[in-house]
Every structure is written in C-alpha cells, then in structure tokens.
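Only one protein chain is missing; all other protein chains are in place.
Moving on, here comes chain A:
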Amino acid sequence: TKEEKQRLRKEKKHQKKIKEKKDDKEEKPVGAASQPPTQPSQKGDLAPAPAPVPVPASETPALADKPAKSKADLKAERRARQESERASKQGKKGDVGQPVPTSKPKAPPSELQPVVKRLPEHVQVDNPDVLKKLAKKLERQQIPLRSDYGYKVSLFSHLHQYSRKAPLTQQLGIPSTVIHPAIVRLGLQYSQGIVAGSNARSVALLHAFKQVIRDYTTPPNEELSRDLVNKLKPYISFLNQCRPLSASMGNAIKYIKKEISNIPSQCKEEEAKSKLLSCIECYINEKIILAAKAIAKYSIEKISDGDVILVYGCSSLVNHILCEAFEKKRKFRVIVVDSRPRLEGREALRRLVQRGISCTYVLISAVSYILPEVSKVFLGAHALLANGYVMSRVGTSQIALVAKAFNVPVLVCCETYKFCERVQTDSFVSNELDDPDELIVTRKGKTQLEHWQEVPSLGLLNLVYDVTPPDFVDLVITDLGMIPCTSVPVVLRVKNVDQ
C-alpha cells in the first residue's frame, strides 16, 4: 500500500502542477527551503492519507481550491508527521536534514503538531478569487453553485446568505447522474430545515452514507479505499452548498474517510462494504446514542426535586435528559424559552408536554422576568471550541449572560464528538446566515418589512449561531464526565492520542 499511496500522491501532484504551475514555483515553505524538487523525494516519507490530519471540522476537504500559501503549510504538516513517524516506526531513507518546525522527534504523533489550517471557503465570500476557485471546483464535480440572496449586512459580507425559496436541487437534473439520490434528498432536507439540529443532521448524514456505500460498486482497476473517498467528495461539496456543514458532521466525515482509507487492499468488496457499514453503525451507537445515555446519567445527579429548569430552543440531548429524569421520578418543572424566527422551542414544548412534564413557555425577551424563578439552566451545544467557547444556537449566550447576572448555574450538555479544534472569540468571523425573509412577520394585517429589498438602507440579519464565553458556563456535561469549559482542549488531545 505504501507504493500505491506514493503513486496516488504523484498523480495528484501532477494534476495540481498542471493547474497551478506558477503558484508552485513562488512558494517555498519556510522551514524547509532548498527543496525545489521536493515532490518526488517527499513521497518516500509520506504518512498515510490526510484524513487524520487535524483539519478543522467545518472545512470542506477540497484540494483544488486552497490558496498557494497553505500548500506550503500542508507540506510543513507532512514533514512534521514524517518526523514523528520516523521516530516511532521504521527508519526511512534520507531527508534527515529536513528541519522540523516545532514538533519534537520522539513525541507521539499528536503532540504539538503545527496546526496550520486552510481558511474554509465559506468564510471568504468577500474574496473573489476564492469564489472563482469554488466555482471551478463545483463545475468539475458537476454540482450547481448556489447564489447568494438579498442585501447582506456589511459586517457579514464574508459569509454566504441563501434563500430558502431557492434550493439547490432545483438546478439538478432528474435523475442526477453525479449525486446519489439519497444525498440529493438529504441536501434538500437540510436546506429546507426539515432535518435540523446537530445530532439529527449527523445521523441523517451517516445513514445516507450507509446507503451510498451499499449501492457502491468498485469500478475495475480501482481500489475501493481510494475510489470511494473520491466518490464522496462531490457529495460533501453538494451538502455543503445546501447548508454549511456543522462541526459534528465534519467530525463524522473525517471518521468515515479514515475508516475507508484504512481498508486493506486485499479485502474483498463485500467484506469491505459490510465492515464499513458496521463501523458507521458503531459510530452512531457509541458517539450519539450511548453518549446520550451517559450524559443523562450524569445530569440526573444534578437535577433535584423541586427544581425549576430553564431550557432554550430544541436540543435533542437536553430533551432526552429531561425525559430520563422524569422517568426516574424527579419532581421538577421546565421553562422553555423560545425565540423568533425559528421558534424551535415549540417542538421541545410538545415533546416535554407529551411526557407529562409541567412546562412554562416564554419568548427570549421575557427571560429576565422569568429568571428569578429558575434554579438551573440546561443548554445544548452545536460545538465546543478549543478555547472553551460554546457554539450554539443564537440566543444561548444571551441566556447564559442573564443567568449569570441572576446567579443561576448554567450547565451545557454536549457529546465529545462535537468537540472541535477551531477557536473563535466572537460570533462574526464564522457563522451562518439564514434566509433574511424569515424575520418578516405580519401582525394585525400589516407587514412592516414586506418590501425591505426595495429600501436601500435597510437590511435584515438572521444569524444562526453564536458563541458563549466560558465564564458564563459553569459546567459542561459530556460522556466522559463533568468538565469545566476550559478542559475542552485536554479532551481533544486525549482523543487524538487515542486515534
């Protein structure tokens, strides 16, 4: 397999060279100068496929659209990995003189790797070069490009803003030859908001991938491990166009790709496929279902009789915890806080009321009225960032802020597969903009903002996520236990070492 991988890499490099000849020549990686003909010699020392690279989860794994600078970074990354591989496994040939930027030779592979990241495309919308590269890539993969909609507030000009009324699938032919129908359906469900919520999206994604794998046949003269990964790339781009990938989806995709690449070449197709399917099942079971059980077990210790618990929006995990606690005969009542325009709290309200839990319902503007009654706040998370910030539905940080002002403890529940290596300090640099038309409302027969597009100085902003600083959060309950917010990078490192 080593030879195969070298060959693969050579082919890829060749293709890239043809396209981006000039950029190759310009860039010399800093710590590894003096190697113009590095490509041929490097391949001898190369580590396995880039899947386990600690690339941020929300990136699309696109090779062709990265700017030239980060190719040099990728080389530096590979060099670091080489060094560590050499130290831990076989003595390889040559290239001893390659200076390694920061990693220590004897350290395990995950120790202090120079984490240089490509900036994901979806936060560079204001850069026309990046847009052009994306368009070219999508054209190559035969996926339609989704166009932005409406006037974008200048603070967010670096993000996409799409309209719900123009789903991507309208531009696809029927039947789509490039994209598997399960993926088309999934993309439509994402973009219309039918499947929403971090866990739901990941599970739906994994099920769709299972279907893809079942229907997959290896073409002749191709290897399953390589070809399947290549097949998945256009699907991932398509899903990204429908709705930007979440952190949990990114982690799931990384896992799948790693599993696929690790399939030995002598494995028969049927065997390989069943192995992959069982891997995916196992992932869903471990990371989502069993994790939820573990988190519920820990959380129930924190719920006492007579509690008044505040929840925000609809988090499947928090709902699960409350239902479990109710089954265990804890006496508490719940206050569900909701916000426009998504009004997801109504769904949570329905689920809780069905179980028989006594609930109160308010909008987020009334939260400072209701907080004096509350004893605890349970929040769900979309992702936990490496600097301890909690990325969650917009409004979560506000609730944590007001709870802090009233001295009410805030507990965040999050599975470990949602932990993400990104760092972020405010809600602007990386976010998702939803359809601005959803803010429009008709009250008493009058729709004030109906013609907002015609008024030049009026903009509507419909944010989807925000980040909560760690000082507002008192405890994070994960399947590994109850940790403070600042221990997230520790968990990430432990996970990387395990892998």
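The rule is short, and it goes like this: contacts are C-beta pairs under 8 Å (C-beta built on N, C-alpha and C of every residue); 3 or more make two chains touch, one makes a residue touch a chain; residues count from 1.
By our rule, contacts and distances are computed from a predicted model.
Q: Name the absent chain by its UniProt protein name; which of "Presenilin", "Translation initiation factor eIF2B subunit beta", "Small ribosomal subunit protein bS16m" or "tRNA (guanine-N(7)-)-methyltransferase non-catalytic subunit" is it?
A: "Translation initiation factor eIF2B subunit beta"
Q: From the list A:I194, A:L290 or A:V441, which touches the chain that is not on show?
A: Of the listed residues, the one touching the omitted chain is A:V441.
Q: Among A:A135, A:L290, A:L461 or A:V490, choose the residue that contacts the chain missing from this document, as touch is defined above.
A: That would be A:L461, which touches the missing chain.
Q: Quick one: say which of A:P144, A:P181 or A:P341 touches the chain that got left out.
A: From the options A:P144, A:P181 or A:P341, the contact with the absent chain belongs to A:P341.
Q: Per the definition of touch given earlier, which of A:V153, A:V178, A:A294 or A:I483 contacts the omitted chain?
A: Among A:V153, A:V178, A:A294 or A:I483, only A:V153 touches the chain that is not shown.
Q: Footprint of the hidden chain on chain A, which residues?
A: Its contact residues with the unshown chain are 153, 155, 339-341, 346, 349-350, 353, 358-370, 393-395, 397-398, 401-402, 405, 426-428, 439, 441, 443, 448-449, 452, 455-463, 466-467.
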